[in-house]
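A single protein chain has been omitted from the complex, and every remaining protein chain is retained in its original position.
The block that comes next holds chain A.
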Amino acid sequence: MDSRITEKLSILADAAKYDVSCSSSGGKRKNENKGLGNAEGMGICHSYTEDGRCVSLLKILLTNFCIYDCAYCVTRKSNDIKRTAFTVQEVVDLTINFYRRNYIEGLFLSSGIFKNSDYTMERLVRIAKKLRQEHKFNGYIHLKTIPGASEELIQEAGLYADRLSVNIELPSEQSLQQLAPEKNYTEILQPMGAISNQLILAKEEQKLFKSAPAFAPAGQSTQLIVGASAEKDYQILQLSNQLYKGYSLKRVYYSGYVPVSADNRLPIITEPPIIRENRIYQADWLMRFYGFKYNEIADEQHPDLDLEIDPKLSWALRNRHFFPVEINTADYEMILRVPGIGVKSAKKIVSARKFAPLQFDHLRQMGVVLKRAKYFITCQTKSLQRQDYDSELLRRKILFGEGSVRSALLTQQLDLFRQAG
């Protein structure tokens, strides 16, 4: 190993970092061959970057040479930067040696398009294959499929990878045409559909034959960039909803656009839209774990998420007729919809109320945060707060009324941001 590796690693980690996903969860690969690694269950964050994101995987590009010219991407052809490429063996060695020291859960490999799509994809697949077969590596592997790669290669990739992703890139076809003229939705959705079908097929086969080969057991995900084009949050959530439903995606990742270039196709911004990105993650969370429909969170009348308050509170303020909710009798689903009450608290409430009628003190002891919830609940018909404030006043009370509320909101945002990692 020589100092060239250090340089390559600097460049190719730098270029990969804008792909926000670093998740290593959902894996099912057990260490059954007395090999190296285990990717069952929840992924682990082995470190956190100074911007607070989880570091779970060795996330690198194979190369930052690229024949395409996507405006939002540092690696685009027209950008004047230093180019380099790893060899297959170099990536394998780095992965294995980082993994053995407990630095990482595995590898997230992506690449610029070198020569052509299949040429590049073939190398990604070769790395994954080598790790699995020669090194008996059972750690996590996430491969990003290269746009335009052949279906055979994608299928082979699924045999070695835990997760595959095809990035949708931008929230509408029109924006894609403007900013990434070589790409189009058909070419993106086609492999996404193929992977989705393969996933279903492999699952059915495994039901019949236990030995049937697994195909990307942690499923597929995608990413879209927020703030590089003009779409409203409403359109973004609608698209995510379709992707979750139509392509059974595990995750849609949202990446607040970091101004990486002065390309004149892009809006001029100086800072990434971090709060907006957090709000979209919160909305995504509400769709996946809180039983909200996308058009309850945003619609044509309210096309953008409120940046000052989280989308659940925002929904509650628009729908006061559902409140107050009586903690001792309401359905679990309704308790989940109370601002400030999360999945864990809701579960505890439902469990504890079987033993005794709950009072506010019980809730406090259980760690239920009442700062916002108190405006929306009763305990045995008693309430801590007047419930008849109008929504505007309530919003102001929650935002400015008590000094600590704002920071509590912020902390919660950051939590969601972390989970989104």
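One rule holds in what follows: contacts are C-beta pairs under 8 Å (C-beta built on N, C-alpha and C of every residue); 3 or more make two chains touch, one makes a residue touch a chain; residues count from 1.
Please note the rule applied: contacts and distances are computed from a predicted model.
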item	value
The complex's invisible chain, by UniProt name, from "RNA polymerase sigma-70 factor (ECF subfamily)", "TIGR03915 family putative DNA repair protein", "Multiple sugar transport system permease protein" or "ABC transporter ATP-binding protein"	"TIGR03915 family putative DNA repair protein"
Among A:Arg123, A:Arg163, A:His362 or A:Arg395, residue touching the chain not depicted	A:His362
Options A:Cys45, A:Ile67 or A:Leu159, residue touching the unrepresented chain	A:Cys45
Identified contact with the non-displayed chain, of A:Tyr18, A:Phe65, A:Phe323 or A:Tyr389	A:Tyr18
Contact with the hidden chain (one of A:His321, A:Lys354 or A:Arg386)	A:Lys354
Absent-chain interface as seen on chain A, which is shown	1, 3, 5-6, 9-10, 13-14, 16-18, 30-31, 34-38, 40, 44-55, 58-59, 94, 97-98, 100-103, 136, 258-259, 271-272, 274, 348, 351-352, 354-356, 358, 362, 365-367, 414, 417-418
